[in-house]
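Sharing a structure, written as structure tokens. Questions coming.
The complex appears here without one of its protein chains, the remainder shown in place.
So that you can tell them apart, the chains are marked A, B and C in the order they are listed, and the count of residues begins at 1 in each.
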Amino acid sequence: MEKEVQVLEDVTIRFAGDSGDGMQLTGTQFTNVSAMMGNDLATLPDFPAEIRAPIGTLYGVSGFQVHIGSGKIHTPGDHSDVLVAMNPAALKVNLRELDTNGIIIANEDQFTEKNLKYAGYEVSPLEDNSLVKYRVFKIRITHLTGLALEDLKLPNKTVDRCKNFFALGLIFWLFSRDSEPTIAWIKDKFKKTPELVEANIRALKAGFNYGVITEAFQSKYEISSAQLPKGKYRNITGNTAMAIGLVTAVQKAGLELFLGSYPITPASDILHDLSKLKNFGIKTFQAEDEIAAIASAIGASFAGDLGMTTTSGPGVSLKGEAIGYAVMTELPLVIVNIQRGGPSTGLPTKTEQSDLNQAIYGRHGEAPLPVIAPATPSDCFIMAFEACRLAIKYMTPVIILSDGYLANGSEPWKIPSPSDFPEIKVEFLTEKNGKLPYSRNEFNARPWIKPGTPNLEHRIGGIEKANVSGNISYDPENHHNMVYLRKAKIENIANDIVPAELFGNETGDVLVVGWGSTYGAIRKAVELQQSAGKKVSHLHIRHLYPMAKNVESLLKGFKKVLVPEMNTGQLASLLRSDFLVPTIQLNKVYGQPFKASEITKKIDEVLRG
Amino acid sequence: MEKEVQVLEDVTIRFAGDSGDGMQLTGTQFTNVSAMMGNDLATLPDFPAEIRAPIGTLYGVSGFQVHIGSGKIHTPGDHSDVLVAMNPAALKVNLRELDTNGIIIANEDQFTEKNLKYAGYEVSPLEDNSLVKYRVFKIRITHLTGLALEDLKLPNKTVDRCKNFFALGLIFWLFSRDSEPTIAWIKDKFKKTPELVEANIRALKAGFNYGVITEAFQSKYEISSAQLPKGKYRNITGNTAMAIGLVTAVQKAGLELFLGSYPITPASDILHDLSKLKNFGIKTFQAEDEIAAIASAIGASFAGDLGMTTTSGPGVSLKGEAIGYAVMTELPLVIVNIQRGGPSTGLPTKTEQSDLNQAIYGRHGEAPLPVIAPATPSDCFIMAFEACRLAIKYMTPVIILSDGYLANGSEPWKIPSPSDFPEIKVEFLTEKNGKLPYSRNEFNARPWIKPGTPNLEHRIGGIEKANVSGNISYDPENHHNMVYLRKAKIENIANDIVPAELFGNETGDVLVVGWGSTYGAIRKAVELQQSAGKKVSHLHIRHLYPMAKNVESLLKGFKKVLVPEMNTGQLASLLRSDFLVPTIQLNKVYGQPFKASEITKKIDEVLRG
Amino acid sequence: MSEVLNKIESIKLTAKDFTSDQDVRWCPGCGDYAILAVVQRTLPEFGIPRENFVFVSGIGCSSRFPYYMNTYGMHTIHGRATAFASGVKGANPDLSVWIITGDGDALSIGGNHFIHIIRRNFDVNIILFNNEIYGLTKGQYSPTSEVGKVTKSSPYGSIDTPFKPTSVALGAEAGFVAIGIDRDTKHLQEMIRRAHKHKGTSFLEVYQNCVIFNDGTFSALTEKDTKQDSVLYLEHGKPLVYGKENDKGIIMDGLTPKIVNLADGTYSINDLAVHDEHAKDPTWAHILSRMNRSSDYPQPLGVFRDVERPTYEKGLVNQIELAKGKRGKGNLESLFNEGDVWENN
Partner (left out) sequence: MSEVLNKIESIKLTAKDFTSDQDVRWCPGCGDYAILAVVQRTLPEFGIPRENFVFVSGIGCSSRFPYYMNTYGMHTIHGRATAFASGVKGANPDLSVWIITGDGDALSIGGNHFIHIIRRNFDVNIILFNNEIYGLTKGQYSPTSEVGKVTKSSPYGSIDTPFKPTSVALGAEAGFVAIGIDRDTKHLQEMIRRAHKHKGTSFLEVYQNCVIFNDGTFSALTEKDTKQDSVLYLEHGKPLVYGKENDKGIIMDGLTPKIVNLADGTYSINDLAVHDEHAKDPTWAHILSRMNRSSDYPQPLGVFRDVERPTYEKGLVNQIELAKGKRGKGNLESLFNEGDVWENN
């Protein structure tokens, strides 16, 4: 039976089920296939803090939202058009984000009395009239998967684990996706257990065929490929981009990478990724805690590697003393903070931007260092490279502020060529030539001297040091001067960074200023406003300290400055203090990224005055 | 021989010698005696980071400056009038602070070739003409002490240790001090070794008599007692005032005090003082590190004691994560930071105000808490009490920012009566009465529930919690609300604190805004300006977060706002961000307190525009 | 006294009284469930009012434990449970304090607080859920994972020599050291009783299966066909016998334990080493702590050492009483007026 084909500009699909239902995997497969088919996209994985909460519970629901389209995609979608709900809890938790007239694909087999009760339903929503606003497809996914695999005689548990591929197959059909890449992936993934290869492929095909054969769906959809620039692409998460960016930088610097890290959500994947890359000569050291992690990284930098440490907010709270030590000893160091919901343990698997103040101020004494923040998943690559560049050139620790949303979210990445990137110049001092450990070059940086170099033996430490000689100094004036010298060294970086990029006109009614992962939502909202003829521009600050030199004049070109942040106003307060400009804040501390519509609405409000 | 007696309004004396020369003790004795004679005063101990650096070296010089007077004394003196130099290094290091025509009392016996070399003198400054600007008295203090004790047949080393009392005796004579209190002190201090009692008293008297008998000094001086309000007084350092303040508060609250602490300069003395006060039921726990120190204090607060922790900047850098936990669990906790020169190990024995940003922002996530700072040594008592009051009433951690100068400096303290202080109301929840662990009272505080209370069993933790129930909650809206609720709770404290006190008119040309230990220098400078008819006022901010409600309007009453700080401008940046007022900064990061003259000069400059 | 006894007598709590209203959120099949059930079942025996229990934990799957206990509880920060608990017990020595921690929580980030609470000897009970993996962060190797272990953070195998937690504890002056296992709940219950009974820091390591990230690590100790040849149950005063047919035993050859066969007649039960929990020196316990799965020896389960010394909180209270006796109960008036005081008239 031929079905009607509708062409869509974009669609947002949310896969939701129990933590054990494989929704992250399903979502990732859909994403990768869509990316390979040339769509632009953005994703939002959303999983519980529990590893695998009891089956059927509301807090055990794991979701993965993906927004694909033929135009530029900035966000994972404000709402979803399609919800795949593997059980009642998944339906309950995600329904409010489903658009009216949206499609629900529900695994009917899981709408048992017990599961309904867990989800807090008295009556099955599939049976009462509560879902009239939506297009509901109840499908016995478990049962149908079982039938498809019947003759394989696999244990029930195994069969049950294949049902996500049935759902994926169905969605592949519905959105005219190519199954081949996923089939290839299954073959590789399960190559050691051929029966699983067979089972999963069968489930996938059964789901696909279910779409083809049954009368349930009146139409299928197509999303043409996006007008992305020509080139090779891959889909990339922020954490992977970060890992690759760090490796690229050390290679371009001709250094070795030493990572001292302690696992923590949502940063651990960088450690995992880098641990795999031992063939790049990368040394990963899983330390006993965050303090040892950073201390070992600083030790490694002293010895001539580029030391790095990756963590999240609670880890940074522990590293403050050592960061100050790196400031004092003026050693290169890269500190990656994948922010999550705080304070304290907070919401470990949710996203937030509330560690900006800490990055800038969170140490005793005057301990300035550069703070930068990527704007999108693939920008993590760029900013990782930038952090290494600054650390080496200025002999300083650098903090990169990413967050849970960037870390796990993904987008298509136009794969560059390694030769697109400049070498990072490293000059180890090898001969005295009149230099001392705290001599200064034109950037106020001191020389980097590797142990093992004859005649340059020296000692560094956390006590205040005399400029040039680097010897301990308790001299009052020297201390004052060194405090200001360290500050000047960092502030001078403002002369060495790309100007902050403005989207829109240089003057106007409202400037929306953002940083970090709010980029997509702000950009989309501003695009909408601009196409509605509003005098609204977008300034995204990727260098937070020091800021690019043009920030001040840009701010002053607008009647109003609106600062949306996933915190209570940390950048806003920085802007007020640095530039004495009044700011209007839009703050959301929901553990979730902004929706473009929320920002659009606020801009409207600000425009109305 | 009767000598001329001159009456002075005030005098500043600096005792300086090797770390082993007992200069801190000598200075303290002079201070205490002067206090008892009714002078107002301020002191500035200044000692090296080394315990006892090699004899005669410049970095081994230990100094103690005391400024006494018959008027109100705000600072330990910009310069000294008298320098007691026990060796060449002490002379060298301290000469630049001596006023022209100032008195030098030098222990001639120590001006040996070796010591001169250590101090970097080619020729003895006592012999060339380099000291013509001063009134120099070379006295063979070591030799004369030896003579005085000759028949006691003590070991040389012991005799040598008595020479500081000779110097003290001479100074006692010169400034008409009463020797009796010091004699009593010697008797008590050395009661176990009667020969030392005898030796030290003899040395003291020998010094005194040297003044009486010799022709060296033309005149002696008197400083009449200050017009301090009637009452009982004692001389008190900031750290002792802090310790007593904390004890007073817990007694007034009917609680027990649990101190979890790890030694660190310049905070350790609070731990020492409280350890002695076990008879107040105080539990002091010297933890294995700063993290365990604060963690144990939070545990104690959970169990119903008032938990406290005392430290300095490096310690606070380690406590960030646990502080955030106390914010999240809303438990009372007092955190005392005696600031020192930073960053990193910095200048451990020097003073600085560079941990303000850290106090306010130094944790991951949105983790607001009250930050307060005493202005003078005896104000440490008041602010310690205030910290406990706020912690208990608002169920929150509170940070007190003192510094090395307040900690070791001293001033006369008008001893209050314990009954001058109000009770601090503590209501442990003992019956459910419809309340839950995160129910709120009118101050947004949650109930304090002691383990051991039947039927109120509950669990707290660092994961975000549902309001009222206190159960774990991953709900996005709840998180947002809780972030803002915690913030509102703290900001509301602005309604419950004394208005910031203005010294001078409410409007004018320049408002000098300070916080912490710069109080004395600012006050003196502003007094001078005012008496010169200038429209200058002084605003001292003791509640830094939240600030008193009147701060904004006071700031706006002046043409210019000048903010002197011993950092690079942390309060100034806070004022700009909070109130959008331009600030003029005066920053000094010398590890030393401001001089009143430095501030006066800057005010002149600002007035000139 | 009899009143107190009456009060204790009259408390008849059950496991249900110790079950909180919170849903248990571990993975289905996780060994943590069994340990929770045993603790809930055992506490009522102690005759302590429910409100006097405090469970303190760090961060990790295991550290969620306090939420499921209907007692007072603190879910603290990673690695610091022992430090928080020191404050709880120090502030109120009457509380029965239980510390719940994991191999990562106690021995990686929390190693320092762990050894310090043990040397200080607060009277608390530490239950370390050792699954030899980081569960909550989804499967990295821990300080108890074996060399060569492939995990997310050790794709080429771990190169860290693992700690033996009992050796660490003994090196830190532990007075009570025991090992139990999730699957032998009867034995585990006895271990919990013994930990409670010991005055001072009791350290109980519990082998716990993480079904998701380290399934089956302890299977040799729990599966029917291997268990009896792999486990050596310790009983005070009893010789070290084990094996399917009780046919194996341990003798001491100088300082080295040796496995002998009791079946072939060369050795009899009388030749075997005899377990002594109360040996004054920790040497015997130390020897037991070296025998574990990674060696050829059977894994000893039971109480390795149970020797008391003064507790920290006793010392603290005593000093306060002493000071009050010596200096009189603290009085603000005189505190204010200490030192050199003068009058301005």
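Methods note: contacts are C-beta pairs under 8 Å (C-beta built on N, C-alpha and C of every residue); 3 or more make two chains touch, one makes a residue touch a chain.
The shown structure was predicted, so the numbers you read here are calculated from the model rather than taken from an experiment.
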Omitted chain touches shown chains A, B, C
Cross-chain touch to the chain not pictured, restricted to A:287, A:406, A:429 or A:606, is A:287
Touch assignment to the omitted chain, from B:268, B:351 or B:518, lands on B:268
Of the candidates A:75, A:235 or A:592, the residue in contact with the absent chain is A:235
From A:297, A:347 or A:360, the answer for touching the chain not displayed is A:297
Where chain A meets the chain that is not shown, the residues are 32, 35-38, 181, 185, 225, 228-235, 244, 247-248, 251, 256, 258, 260, 277-283, 285, 287-289, 291-292, 295-305, 307, 321-322, 325, 329, 415-418, 450-463, 471-472
Hidden partner sits against chain C at residues 108-112, 115-116, 119-121, 143, 156-157, 159-164, 167-173, 252, 254-256, 279, 281-284, 286-287, 290, 309-310, 312, 315-316, 319, 322-323
Interface residues of chain B toward the undisplayed chain are 50-55, 57, 59-60, 262-265, 268, 271-272, 275-276, 278, 284, 286, 288-290, 314, 344-345
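Definition applied: only the chains that are shown with their structure count from here on.
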Whole-Å distance, C-alpha centre of chain A to that of chain B, is 46
Taking each chain's centre as the mean of its CA atoms, chain A sits from chain C at a distance in Å of 39
Multi-partner residues in chain A (2 or more other chains touched) are 59, 314, 344-345
Residues of chain C that touch at least two other chains are 59, 77
